[in-house]
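Left out: one protein chain. Kept in place: all the others.
So, subunit A:
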């Protein structure tokens, strides 16, 4: 189910949180209500870790991870690294990456099997990603933007990309990622998808400006509506989704 929330009156939820199938990182310094929304959805299922990275609150954009591992920029302090290692389950490998492009969340978009990276990423980093996260790495651009981590979001069940993506690109990306993709917006027409929302296999969190249309698109493409009667889903599907691969 998709939930709408705000971090300190800002709708860019994906900037301040990172959600995967095994854990969730949230920024510190916000009000407890932000934290508590995550808790209410995820408590007991996966750990919700309050942390900062490099002393900043923009944890969602600084790190990249999936159920296998988590990559942190080289500017992460030792205390933060230790704190995260402590809080996360032992199967998750936490690794600091020496990389010039330190906002890993903007440069890398991944799910548990495939990752799309910034075309300028170092070779070593790419190998590290393949190792630590256990994914197949592809260098890509989304609608001509090189910051793939900002403009697309995908989980193991579906993905949402920048609205200006052409149909051929959608097809190609879908083939690469092996998930259905749709071009759409979040937070009332914002094109920065990953900044506005964060998602895993069963839940998603979006900024509160997200309109009902956008929310329904998100719920359909990420298949978050398992509990809904299928009739409604089918009906909506016809009118809403326009590309399936």
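Note that a residue touches a chain if its C-beta (ideal position, glycine included) is under 8 Å from a C-beta of that chain, and two chains touch if they have at least 3 such contacts; residues count from 1.
Convention: contacts and distances are computed from a predicted model.
Among the names given as "Autophagy-related protein 13", "1-aminocyclopropane-1-carboxylate synthase", "60S ribosomal export protein NMD3" or "GPI transamidase subunit PIG-U", UniProt records the absent chain under the name "60S ribosomal export protein NMD3". Among A:53, A:128, A:183 or A:197, the one in contact with the hidden chain is A:183.
Summary of contacts with the chain left out: across A:15, A:48, A:104 or A:137, the touching residue is A:137.
As for the chain not pictured, it touches subunit A at residues 119-120, 126, 137-141, 143-146, 163-170, 172, 176, 183-185, 188-191, 211-214, 216-217, 239-240, 242-243.
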